[in-house]
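A single protein chain has been removed from this complex, and every other one stays in its place.
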Amino acid sequence: MDAILLQILNGLDKGSAYALIALGLTLIFGTLGVVNFAHGALFMIGAFCAVTLQRILNLSFELVDESQKDFLGNPLKVKTPYVEAWFGPDIGGSIIDWAVPLAILFAIPIMIGVGYVMERGLIKHFYKRPHADQILVTFGLAIVLQEVVKYFYGANPIQTPAPDALNGVVNLGAAIGMDIVYPVWRVVYFFFAVLIIGGIFSFLQFTTFGMVVRAGMADRETVGLLGINIDRRFTIMFGIAAAVAGLAGVMYTPINSPNYHMGMDFLVLSFVVVVVGGMGSLPGAVLAGFLLGVLESFASMNEIKSLIPGIDQIIIYVVAIIILLTRPRGLMGRKGVMED
Amino acid sequence: MFGLDKKDTSLLIIVACLTLFAPFILNPFPTGSAMAQFNAGYPDLMQRFVIFGIFAIGFNILFGLTGYLSFGHAAFLGAGSYSAVWMFKLIGMNVIPAIVLSVIVAGLFALLIGFISLRRSGIYFSILTLAFAQMSFNLAYSVLTPVTNGETGLQLTLEDPRILGVSATADGSIPVTNLFGLEMRSTFELAVGPWAFQFNAGYYLCALIMLAAFYLAIRIFRSPFGMMLRAVKSNQQRMNYTGLNTRPYTLAAFVISGMYAGLAGGLMASMDPLAGAERMQWTASGEVVLMTILGGAGTLIGPVLGAGFIKYFENIFSKINDNVLHTWFSFLPDGMEDAVVFIIHPFIGKGWHLTLGILFMLVVIFLPGGLVEGGQRIKGWLRGRKAKDSNASGETNPAE
Partner (left out) sequence: MSEFDVSRRRVLKTGAIAGAGVALPTIFTASSAAAFTNEPTGGTVTLGFNVPQTGPYADEGADELRAYELAVEHLNGGGDGGMMNTFSSKALQGNGILGKKVEYVTGDTQTKSDAARASAKSMIEKDGAVMITGGSSSGVAIAVQGLCQEAGVIFMAGLTHSNDTTGKDKKANGFRHFFNGYMSGAALAPVLKNLYGTDRVAYHLTADYTWGWTQEESIAAATEALGWQTVNKVRTPLAATDFSSYIAPVLNSGADVLVLNHYGGNMVNSLTNAVQFGLREKVVNGKNFEIVVPLYSRLMAKGAGENVKGIHGSTNWHWTLQDEGSMAFVKSFGTKYGFPPSQAAHTCYVQTLLYADAVERAGSFNPCAVVEALEGFEFDGMGNGPTLYRAEDHQCFKDVLVVRGKENPTSEFDLLEVVEVTPRAQVEYAPDHPMFAGGNLGSCNPGA
């Protein structure tokens, strides 16, 4: 029982990353009708916003300490971060410690900016082009973005730890008399994802801006005829979608050390999630994200693996095939979207 | 000629000349010169050009004609490779049975996957094919290791039975692939002054098969069957309303293109008897999509050009290193040399992905019809200049 609860929890926690990425992908697709293969790269850029902030906070000046030697036998240069020098080791140290949460503030404007530039500079010219062209150009962009990151940060993973206070484990089952130990940061990630998803939905549901966007998703032409500059709003939505992907990336860094190709690792998966959820459906994307996360966790249980060897390798694809064959447009897809 | 109209005949002849004289065309620079780095006329790369050409031609029969975007075509190439290598292990080193079996296996595999996937269209179809291919890849890498040899790739060993051949040659090595005794790796080298041209038996086998495949593709494009597929692309619903069941046509196209992929896989294994699981990965499927779109989807020659373009970058640009750059620019003063090398450095060697990504974007942005459109624009521009004929440049029929 404990084991099953633990895997459900784990699935929800994995699923929250899938859901966040798929949500952004669907936002872009639903509003602009563009298949964005560079979405994984946006997730990766978000993660590297955290890395960059960590590096900035760790900018140091060097003092030569004659008493210590480096590996070549020359005097060692001792580095002290400026932040620690200015605020003192205690406050400075804790600012560096909280780099990842701080990076949220740092990443939002950057990601919206990146999204805005991408949409105005490139994607906008591809609205009327075939989906195949959109795939090719965004894929090209994804390669370029990840290679640029690789050029500056290298190919190895870079550790970006969570703040010490959020680093340990918590027993979530204590209240109900069970022993369900889980890392604090992963719980934080889950609630963060719920918060963002809730935020996006209420933004679309309860604001005038969101209402117009939803109307535009349903019938772009009519909304345009009403004299509303729908393009502008869609551009903003692209920025928001980029920010969602970016934040998902920032918060993901303590879970797994980011590297330059993490976006590509998530790309195929996030497309499967979006399609299983149904093209153009935001609730579908979120639902499918959590569903696939939970099923993936179950498939990696030893009991199930011994029943069907290798099931954890293919579970995502098996589920995708079954769902697409039984529900032609995924879980909640609309008719006629991306079917030709 | 061959039941083709004049335009198609001349296209076929051009392709034939280009492939048959490829050892000359691809080796424009003398061997010892600094530019020899850009020569592509060595057997392995020439073989790859035509093999991936076959793969892309086949993919284009599905994607270019019906508009169905398969994201799992690499699975058929992989299946073809594995069956060919198994033939070498069990039967013997002649390439004919291996190639035949690889086409059949890939065809059956495509029939199975196509039958299921074609129940859906659009992106749902793409994801279904992707899912099947990724499943094949993941399983080939892990659980199916007894059949595929997993990460290492399926290789020949000295212990293989090879019932129609020998397990090991007299001098104790693994026998090489051959066509009734003609070794695939045998190469005739022709030295003309500073140039060295390599004529490889394996390459010419691949080239002849590619010409046959190309010819078949032209016939399919021009046939009533091809018309039917195009009709599916332009409006499948209307076809269905007229009471016509399009599924058998699309399935036939899917299986044919799967068999092309299997043929490519079988040839690849015949040239180099190894089959790795990465051949089935989604990136490999994506690569053929990129080749086709980059060259010009729906055109006959486009996919072949796209295949050549990508393979050239992968094999030539990845091998340029700083050392090579320094020899190129050694004529510059020291400071300038370093500066030039510093600027070019991110784009070569380990940065070849970056160059390729940038070129993808440039081609798609400026040449919506792919490289074929680029060729037409140049042609139109040349003609316009030569004849100052106003209507020549207005001709933009795709070179189908």
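First chain written, first letter: the chains are A and B, and each begins at residue 1.
Rule of thumb we're sticking to: a contact is a pair of C-beta atoms (placed from the backbone, for glycine too) under 8 Å apart; a residue touches a chain by one contact, two chains touch by 3 or more.
Because the structure is a prediction, the values reported are computed rather than measured.
Colleague: Among A:Ile95, A:Ile255 or A:Leu325, single out the residue that touches the unshown chain.
Modeller: Selected residue, touching the omitted chain: A:Ile255.
Colleague: For the chain that's not shown, point to the residue among A:Leu122, A:Ile158, A:Ile228 or A:Val318 touching it.
Modeller: Result: among the candidates, A:Ile158 touches the missing chain.
Colleague: Which of these touches the unseen chain: A:Glu84, A:Asp133 or A:Asp312?
Modeller: Counting the whole complex, the residue in contact with the absent chain is A:Asp312.
Colleague: Considering the entire assembly, which residues of chain A contact the chain that has been omitted?
Modeller: Residue positions of chain A that touch the missing chain: 2-3, 6-7, 10-11, 13-14, 68, 70-72, 76, 150, 154-159, 161, 167-169, 179, 181-183, 185-186, 255-257, 259, 261-262, 265, 296-297, 300-302, 305, 312-313.
Colleague: Which positions on chain B touch the chain that was left off?
Modeller: Listed in rising order, the touching residues are 7, 10-11, 13-14, 17, 21, 24-25, 39, 42-45, 48, 138, 141-143, 145, 149-153, 155-159, 168, 171-174, 176, 183, 185-193, 197-198, 272, 274, 276, 278-279, 314-315, 318-319, 321, 323, 349-350, 352-353, 379, 399.
Everything below uses one rule, namely that only the chains that are shown with their structure count from here on.
Colleague: Between chain A and chain B, what's the gap in Å when you average each chain's C-alpha atoms?
Modeller: Centres of chain A and chain B (C-alpha means) sit 34 Å apart.
Colleague: Within their complex, state which residues of chain B touch chain A.
Modeller: On the chain B side, the touching residues are 63, 67, 69, 116, 119-124, 127-128, 130-132, 134-135, 138-139, 141-143, 236, 282, 286, 289-290, 293-294, 297, 346, 351, 353-354, 356-361, 364-365, 368.
Colleague: Give the list of chain A residues in touch with chain B in this complex.
Modeller: 35, 122, 125, 129, 131-133, 135-137, 139-144, 147-148, 151, 268, 271-272, 275-276, 279, 309-310, 313-314, 316-318, 320-321, 324-325, 328-330, 338-340
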